[in-house]
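== subunit A ==
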Amino acid sequence: MEALVASAVAVLTACGVYLVLRRRTFPVILGLSLLSYAVNVFLFATGRLVQNMPPILSKYADATYTDPLPQALVLTAIVISFGMTALVVMIALGAFLSSDTDRINTTDTPESGDNA
Partner candidate 1 sequence: MEQVYEILIVFFLVVSGVFGLVGSFGLVKLPDPMSRLHAPTKATTLGVGGVLLASMLHSVLIEGRLSLHELLITLFLFLTAPITAHFIAKAHIHRHVKSEELPKPGGDHDWASLDQSDNTAP
Partner candidate 2 sequence: MSHLIILPIVLPAILAPFMLMVVRHHLDLQRIFSVAGTMAFLGIAIALTAQASTGDIHVYELGNWSAPFGIVLVLDRLSGLMVLLTAILALAVLLYSIGTDWDKRGHHFHPLFQFQLMGVAGAFLTGDAFNLFVFFEVLLIASYGLMIHGGGAKRLRAGLQYVVYNLLGSTLFLFALGTIYAVTGTLNMADLAERVAALPADDTALIRVGAILLLLVFSIKAAVLPLHFWLPGSYANAPGPVAALFAIMTKVGAYSILRMYTLVFGPDLALSSSLVGEWLLPAALLTLAVGMIGTLGTRDISRLAAFSAIGSMGTLLVAISMFTPLATGAAIYYIVHSTLATALIFLIADMVVERQGPAITPTVPMAQSGLISVLFFIAAIAMAGMPPLSGFLGKIMVLQAAANTPQQTLIWSVILVFSLVAMVGLARAGTMVFWKTPDGYEPPEPSDDADEPEDAVLSARVSRLPFVAAFGLVAMLVAMTIFAGPALTYAEATAEQLFDSEPYRDAVLRKDAQ
Partner candidate 3 sequence: MTLLRKLFPHPVLSVLLTVVWLLLVNRFSINSLLFGALMGVIIPFIIRPYWPNMLRMRHPLKIAEFCLVVLWDIVVANVVVAKLIVFRRNKDLKPAWVTVPLDLRSPEAITVLAGTITLTPGTVSSDMSSEGHAILVHCLNAPDPDAVRDEIKSRYERRLKEIFE
């Protein structure tokens, strides 16, 4: 199970990084989204992976619960990364509309074609 989660996070990270390394804004934003998935799962997983032990206190049973703290942290992280994503989308859009290019590298002039 641990290997599964770790490898999934690894794939998410790798895909995210690859997209972040693209030269256009849109894939970069997608890459950042994938990265934020990866980091959320990562952070979450540091609280250990257990099934059916949600940290909802039960009045009746003396149950065991998973670690709630990473969940709270991930929640905060999700929200923050949502805000950031929204903002970066808007900046990308603004930059594209103002400069007529969605290249992310300022080195790449619109004419430079496929060698960027």
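As a convention for this text, a residue touches a chain if its C-beta (ideal position, glycine included) is under 8 Å from a C-beta of that chain, and two chains touch if they have at least 3 such contacts; residues count from 1.
For anyone wondering why these and not others, all candidates are chains of the complex that A comes from, given by their letters.
Being a predicted model, the structure only gives us computed values, none of them experimental.
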(message) Considering only the touch criterion given at the top, point me to the candidate in 1, 2 or 3 that touches subunit A in this complex.
(response) 2
(message) Using the touch definition from the top, list the residues of subunit A that touch candidate 2 in their complex.
(response) 20, 25, 28, 32, 35-36, 38-40, 42-43, 45-46, 69-70, 73, 76-77, 80-81, 83-84, 87-88, 91-92, 94-95, 98-99, 104, 106
